[in-house]
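One chain of protein is taken out of this complex; the other chains stay put.
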Amino acid sequence: MIGMLKEGQIMKIHYITGIAALFVVAVHIIVRLITPSFSLSLVYENVIKNYHNTPYIILLESILILVAIHGFNGLRIILLELRQNKPWEDGVAIFTIAATIALIAYGTRTIIVASGLGLG
Amino acid sequence: METTREKNDSRDNREGLKGWLNPSRYGWERISYWLQRLTGVFLLVYFVGHIYETSSLVRGENAWNAMLELTQTPWGHIFLILVIGTSTFHSTNGIRLIFTHAGKGLGNPERPDYPYHAMSLNYRQKSGIWVALILSAIAMLYGSSVLFGGE
Partner (left out) sequence: MLGKKNRGIDDSRKDNTTHSELTHKTVILNVYRANARKDDSPRYDTFEIPVQRWMTVLDALLFAKSYSDSSIGIRYSCRMASCGSCGMKINGIPRLACYTKISELSGGRTITCEPLSNFPLIRDLVTDFSQFFERHKEMAPFIRNDNANITDETMLSEFKQSPKDVDQYLQFSYCIKCGLCYSACPTVATDTRFPGPQALSQAYRYYADTRDNSSIQRLNIADDRHGIWRCHFAGSCSAVCPKGVDPALGIQLLRGHLMGFSRNEKKIAELRDPVSEQ
């Protein structure tokens, strides 16, 4: 997938996901702080209630996708600069894509299962 | 026999990771590069951990509370305050970098004259680094007041 995209296109995605992630993470933090307060927001029932709120789980899914892409692409850039040979570069590309997909899948599973859980 | 390509790709006398690890020799922009990398890797590790810790939700209330016992501790709070600081710095500096990478805020080319100061290393973009550090400190202070101050 990475091989099909030019580096310029990948970097544009990196910049866009970075800016978008900033907004959604900011909303996520504000929600944790004010509904109703930070310490109460960690109580199991309140957490589950959030997962029944559709806009909120869309927010969480967005964070997952945006931060995973931005973060693992950043790691890919660092790893590409460390070694330059074909096996390493192919390995880094495969690892990045696999790790991104795995993390998004794992987090989405949490969101799906949690949204189906009853309260208390 | 060494080919031209091998010679050109030589690692001989390259600074390697040491070149990344010492940010002090070249000014604020080099420090910002170093911090952006450090905070980025740190936040990625935190993010993976955060996705894992929140997945304890699906194993029920006991698993969730067990996770909270592990993370809602003084060291857990200190770690979270670090996360708050690093994410604030990484975001603010990242926005500065998006502008500078696009060539904005760096000035225009002009005829150089002694003492040959670099136009791109101006205070306008350099102050973005300081703003990022200050905002990061403020965010960490606020985070401390929420986490340790109690509500």
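Going by the order they are written in, the chains are A and B; count residues from 1 in each one.
As a convention for this text, contacts are C-beta pairs under 8 Å (C-beta built on N, C-alpha and C of every residue); 3 or more make two chains touch, one makes a residue touch a chain.
The shown structure was predicted, so the numbers you read here are calculated from the model rather than taken from an experiment.
Considering the full assembly, B:Asn122 is the residue among B:Asn62, B:Asn122 or B:Ser145 that touches the omitted chain. Residue-wise, the contact with the chain that is not shown comes from B:Gln36, picked out of B:Gln36, B:Ser55, B:Thr86 or B:Ser136.
For chain B, the residues in touch with the chain missing from this view are 4, 7-20, 25-30, 32-33, 36, 97, 100-104, 106-107, 109-124, 126. One chain of the complex is left out; on chain A, the residues touching it are 6-8, 11-12, 77, 80-82, 84, 89.
Throughout what follows, only the chains that are shown with their structure count from here on.
Every residue of chain A that touches chain B in the complex is listed here, in rising order: 15, 18-19, 22, 25, 33, 37-40, 42, 44, 47-48, 51, 64, 67-68, 71-72, 74-75, 78, 82, 84, 103, 106-107, 109-110, 113-114, 117, 120. Residues 9, 17, 37, 40-41, 43-44, 47-48, 51-52, 54-55, 57-58, 61, 64-65, 68, 72, 87, 91, 94-95, 98, 101, 146-147, 150-151 of chain B touch chain A in their complex.
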